[in-house]
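Only one protein chain is missing from this complex, and each of the others stays in its spot.
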Amino acid sequence: MKGILKKYGAWLAVAGLMASLLGGCQLGGKGTENHTAQASRESETGKEKNGQEAKEGSKEQEAKGRYRETLVDLPGEAEDQFVLQFLKGEGGRLELYTTEKDSQGNDTAVYQYVYEDGTWTKTEDWQGTAAAAEHRLELFCVEYGSDGAYYIGGVDKEDYRYHLLRLEEDGSATKLLEEVFAPREGSTYGMTPPKFQVLDDGNFLLYDYSEADIYDSTGKRLTAMTRDFSGYDRDSRGFCEGGEFVTFLDGSVVRYDRKTGKIMETIVCDEVKGGRDGAEILFGDGEGGIYLATEVGLSHVNRGGTMWEVLIDGNLNRMGMRSLSMRGFLEGDEGDFYGVYAGDLGKGIQICHYEYDPDMAAVPPSVLTVYSLEDHSTVRQAASQFQSEHPDIWVEVRTAAEDGQSVTEEMIQGLNTELLSGKGADILILDGLPAASYIEKGVLLDLKDIAAELESSGDMFNNILEGFKEEDGSVHMLPTRMGFPLILGGEKAVSAYSSLKDMTDYQGEKPLIPTDNYGNLLRLVATLQYKELFAEGKGMADRDTLIRYLESVKTLGDAGGSKTVFSQDEMEVNWVSNHVAPTGITGRSVLYDAGRSDSGVEFMDGYTSLLIPAEVRNRNPESKMAAAGDIYIPSSIAGINRSTANADMAKEFIRCLLSYEVQREELYDGLPVNKKALETIVETDRPYSEGVGWGDGYHISAPYPSLEVRREVAAMMDGLTVPVMLDETVMNMVTEGSQNYFDGKESVEQAAEGILRKLSIYLAE
Amino acid sequence: MRKKMIPWLFLAPSLSGVMVFMGIPFLDVVRRSFLNAMGTTFLGWDNYRAVWNNEAFRLAAGNTLHFLAVCIPALMAVSLGLALILSGMAKGGGGYGVIRTTMVLPMAVPAASMVLVWKIFLCPEGVFNQFLSGITGQRWEIDWAFSGYAFPMLLMTYLWKHTGYDMILWLAGLGTIPGELYEAARMDGAGSLAQLRYITLPQLHGTFCLTGILSVVNSFRVYREAYLLAGSYPDSSIYMIPHLFAHWFLNLDIQKMTAAAVMVTAAFLLPTAVLWIWRKGKA
Partner (left out) sequence: MKKRHVFHTILLYGACFLIWVPLLIMGAGALMPEDELYWRYLSPLGLGRDRVRAALIPSYPSGDSLGELLIRSPGFFVMFWNACIQVIPMAAGQFLAAAPAAWAFARFRFPGKRLLFGIYVILMILPFQVTQVSNYLVLDGMGILNSHWSLILPGIWSTLPVFIMTKSFETIPDALVEAAYLDGAGEFYTFFHVGLPLGYPGIATALMLGFLDGWNALEQPVTYLKDKNLWPIALYLPDIAKDKASVAFAAALITCLLPVLIYLNCQEELEQGVAASGVKQ
């Protein structure tokens, strides 16, 4: 009896488990189908790669037919302005609204451009320009209502009150819903919606951050609907069509019924949403379907459907270009599309037209594969650039660890399996990979012809190029980005960084290095004194060197009260965290400025990293700013797989990675290695500022450094000759094995013994 | 004629697949052991020499043998003991079924799941240390998995996982011993210990082989637990051959890996071959 019960009980449990998972399927199934759609699309293109026939099917693309992207000419002055709005206005014509900004980043004027007969022309004396100026408005939004009138909305630059104006035919502007925008009792500021829409029933939909509310013309609120708010530049994702409001909620697309304010449908879109939260653009197709434009591409879902069909692949054109941000996307009149893009800092408008070309190959016939463990913006940018120059080549960038996943050994083993089988991607981005082994085993192609080109053209920093040449003159990998440590402090302190001994001998009022966790300190010292500790002789495998290293780190750490692990309270008091940076460098010059140490090291991997240190130096006139000897840290290091079938194409791609066009884009992933590109970046003024504050009232606010300072730092790059690539395995062993020593539970000899035991195994392998 | 073919017919489904999916790869392994990593140069016995002289290999091989020599007897003894006790209890009474089920559960739980729980016991702030601190009054803060005690810890997780399963195998084997033998022995005045020695153990010979070999197979799997618990480069007492292979593979040293693999295989073949020859000699 019991047995029977058990047997059925077990089956019941299995059934229950299945049911709950199937229940999850209801919600997740859409995700599954997305997976399938995307997967089938990807595997289809993969099959096409191998020259097999493309299958027929409802979701698969056919062998021919692709949306061709063409750049549309804009009037010269427009190209330097900022995008405000892109919409269909009177008579369904395309309209672009732009603003001009002053050096503080404030709007000075707003313009309208109209697209008619294939050209864009600026509307002379657009009514809105004057209206905005008259009311001192910084415009957030322009809309064309179904009543045929134009509406503009923005904040008064002086009292920061929002006004919504309807532009009347007689040239005047009527203020609307003033009561809605007036500050509530007790508040200084009222509502300032980043976007609004004029509905066909005369009501207004106001996007109020995490809510979208409908107000009637008397200012009464009719409905409130929640939505996602990402903080991304005036997040205004959503549209109204046919009694519905479509927007994002909890990462999925939702349809609201505008009358009731209730959600009618949720559509999961994980696969086509892309990674830039807040940058997605939603618009309707006029028949209840939804378009979603993101870096993944342009996707469409029918009314009542759950599967997204990708119409335009973002990988193949500007939609997926890292250096651009999509600011507007619309459907044209003939099944074509228009997209508006802005470059870095929002400047540099580009408008593209997407037209279906039935004769164009659905997927470019040739493929170049690029493999990297993690995502590298420069690589993606080069892929986009390369594809725009070679429309018949598809650059497939494969990233092993997606979306914040951590890199695992299995991933590297997977790559190695391919390499040993004589396969693998054409181009390898070697960050995090055992590059030395690859070179030793002859996995990488010799790039010395490219190196020779670069040397003679002088495009690349020769000091960096030299560092990647091997003894026999061959070059197997080249870095495409780099960064270097920047030391800030008093003169005596800065000069103490020249050797390990000088660092430990340093005696000053305050510790040389500010408080930090030992994980960082170990790496910091290893990086700064790389030559002494690794490059010469046996390096760390030598017992005396290891002991000297550990003792030095302890001395430096003790002086500043460093620990292996900080508690929450200690973190606040000491301005530290338990996070360990790969180079051990975490912006510490503020601690110097605050008087907690005699120097601090910053990681100079882009001019946005220079703001704080430059300001610190301004505040401390007797301080010095210098590179740390001749070391630098290369990143996004590229090499070519010897077994590639497309050696020439691969070499072209490497050239593209190092080209001026790609290198000069500020992608926040490192400094360029291309000299001309660096110059351009240096010469560009950016309206940036940065501020840092800590609990006890310390505050520093830094403007973008002056041209002089920028040039000064650029000049430092000429002297950097030693690439530092810390061996992660060794660093992990050292960090783990020294914990007890730093905690005072072990002697340095014991710690060294433990580390050496493991190290010797590693070296013996 | 047909009679001779029959065994091969039965074998066909298995043999065909094994040759393709196991045989060919293994031959490829042997081939690579004589070449360099990328397969471009013939190196003769160089790889074998290099591996034989390799310090890391010696350590790993030694540890692996050590683990086998300790854990297999331990596992078999413990599981056999439990099986004997269980089979001696009145059938159906005392929760026989529940005990059986319980003991096998650990096998079904993947290593990755259990590692979290092991960490709860073994980390410096974990249960073991708290327990010991409570008893001795001293502060115990050993990170067990990373200390010199790593070996016993690994042994413990291995036993936890496989004891139940081996116990079931023993029980199945015990179940095939005819009850009459015991009856006869008792009539002859043999006590339980004598029964054990002269009836039970000899009859379990087949199960002994089965359990033994399975334990060897499973002991290689212990790498997964060791890796999840103690990382890539654990304490030298539990640094075993799979660790080394994983590292070699990471660095594309497949020539060393294949040579070592062939050597390890030969090492297993050796005792088997010796046994076979010895048996043949006897017959």
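Going in written order, the chains are labelled A and B, and every chain counts its residues from 1.
Operating definition for what follows: contacts are C-beta pairs under 8 Å (C-beta built on N, C-alpha and C of every residue); 3 or more make two chains touch, one makes a residue touch a chain.
Just so it is clear, the structure is predicted and the values come from calculations on it, not from any experiment.
A.B. asks: One chain isn't shown here. Among B:35, B:82 or B:154, which residue touches it?
C.D. replies: Only one of B:35, B:82 or B:154 touches the chain omitted from view, namely B:82.
A.B. asks: Could you tell me which of A:96, A:198, A:268 or A:445 touches the chain that is not displayed?
C.D. replies: The single option touching the absent chain is A:268.
A.B. asks: With the full complex in mind, choose from A:410, A:505 or A:558 the residue touching the hidden chain.
C.D. replies: A:410
A.B. asks: For chain B, which residues touch the unseen chain?
C.D. replies: 4, 6-15, 17-18, 20-26, 28-29, 32, 82, 85-89, 91, 94, 97-121, 123-127, 130, 160, 163-164, 168-169, 171-176, 178-179, 182-183, 192, 195, 206-207, 209-210, 213-214, 216-217, 220, 223-224, 228, 241-242, 245-246, 249, 254, 257-258, 261, 265, 268-269, 272, 276
A.B. asks: I need the residue numbers on chain A that touch the omitted chain, in ascending order.
C.D. replies: 3, 6-7, 10-11, 13-14, 17, 20-21, 23-25, 27-32, 35-36, 38-39, 42-43, 268, 270, 402, 404-406, 408, 410-411, 413-414, 417-418, 420-421, 423, 565, 578
By our rule, only the chains that are shown with their structure count from here on.
A.B. asks: Report the inter-chain centroid distance for chain A and chain B in whole angstrom, where each centroid is the mean of the CA atoms.
C.D. replies: So the centre of chain A lies 48 Å away from the centre of chain B.
A.B. asks: For chain A, which residues are in contact with chain B within the complex?
C.D. replies: Per the touch definition, chain A meets chain B at residues 2-3, 6, 409, 412-413, 416, 419-420, 422, 434, 437-438, 441-443, 729, 732-733, 736, 745, 757-758, 760-762, 764-765.
A.B. asks: Within their complex, state which residues of chain B touch chain A.
C.D. replies: That would be residues 36-40, 54-56, 59, 97, 141, 146, 232-233, 236, 239, 244, 246-254 of chain B.
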